[in-house]
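Heads up: the structure comes next, in structure tokens.
So, chain A:
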Amino acid sequence: MELRINFSSGVPIYVQLMEQIKHAVEIGAVRAGEQLPAIRKVAEDLAMNPNTVVRAYRELERDGILELRHGSGAYVSATRTTAAKTAAIERAGGILAEALEEVAALGLTEAETRRVFESEFAQGRERGRTTRRRS
Partner candidate 1 sequence: MLWWKAWMETRWRLAFLVACFALLWAEGLLFGVPLVRLRAAFILQYAAIWGIAATMLAGAGLNSQTTWGTSTGYHGSMLFTLSLPVARRKLFAVRAGAGAVETCALIVITGVPLVRFAGLGWSAASLYVAGACVCSMTAYAISALLACVTGEMWQLYGSWGALGALGLSMRYAPLARFNPLRGFFLSAYTAAAHFPWLDAWIGSALLAALCCFTAVRILDRKEY
Partner candidate 2 sequence: MNDLVIRTRGLRKSYDGSPALRGIDLAVPRGSICGFLGRNGAGKTTTLKLLLNLLRPDAGEIFLFGDPVDSETAAVAARRRIGFVTEEKQLYPFMTVGQTIRFTRPFFPGWRRDLEARYLKIFHLPESKPVPKLSKGMRAQLMLLLALARGAELLILDEPTDGLDPAVTEEVLQALAGLAATEGTSVFFSSHHLAEVEQIADRVCLIDRGQIVIDGALDDLKTDCRRILLVFSGDAPAAVAALAGVDHVRTRGRTASLLAHGDTDATLDRARELQPESVEVHPVTLKELFLDHVKEA
């Protein structure tokens, strides 16, 4: 499992770790029932805070993606259905490809497009949080 964290990004590190582990599960790099590397090893290899790794693993357990077995380690949940997610990812790729084509037609550079994307993404998260808070 290849983990690459951008420590200076605004995205919290534990969130990045979660996303990458989720992604690894979805594309089949780690299969159901397989054991993930120990927290200590992840922390040491990436030179990152072990509490952050703990948090990521715990949240993933809460989301049902991992099983933390006491004394044994973290295992990928056997009950996770990945097929639906993989299909969703494929579809998302298609949607984004079309959108990128349209945006390119407007004459924006790649860098400008990224900025708009980041901004929309962040605002979308804000809107999502607002909706969750108000409901």
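Candidate entries met the following condition: all candidates are chains of the complex that A comes from, given by their letters.
The definition used in the following text is that contacts are C-beta pairs under 8 Å (C-beta built on N, C-alpha and C of every residue); 3 or more make two chains touch, one makes a residue touch a chain; residues count from 1.
Note that this is a predicted model, so its numbers are computed, not measured.
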item: Interface partner of chain A in the complex, by touch - 1 or 2; value: 2
item: Touch list for chain A against partner candidate 2, complex; value: 5, 7-14, 39-40, 43-53, 55, 118-119, 122-123, 126, 129-130, 133
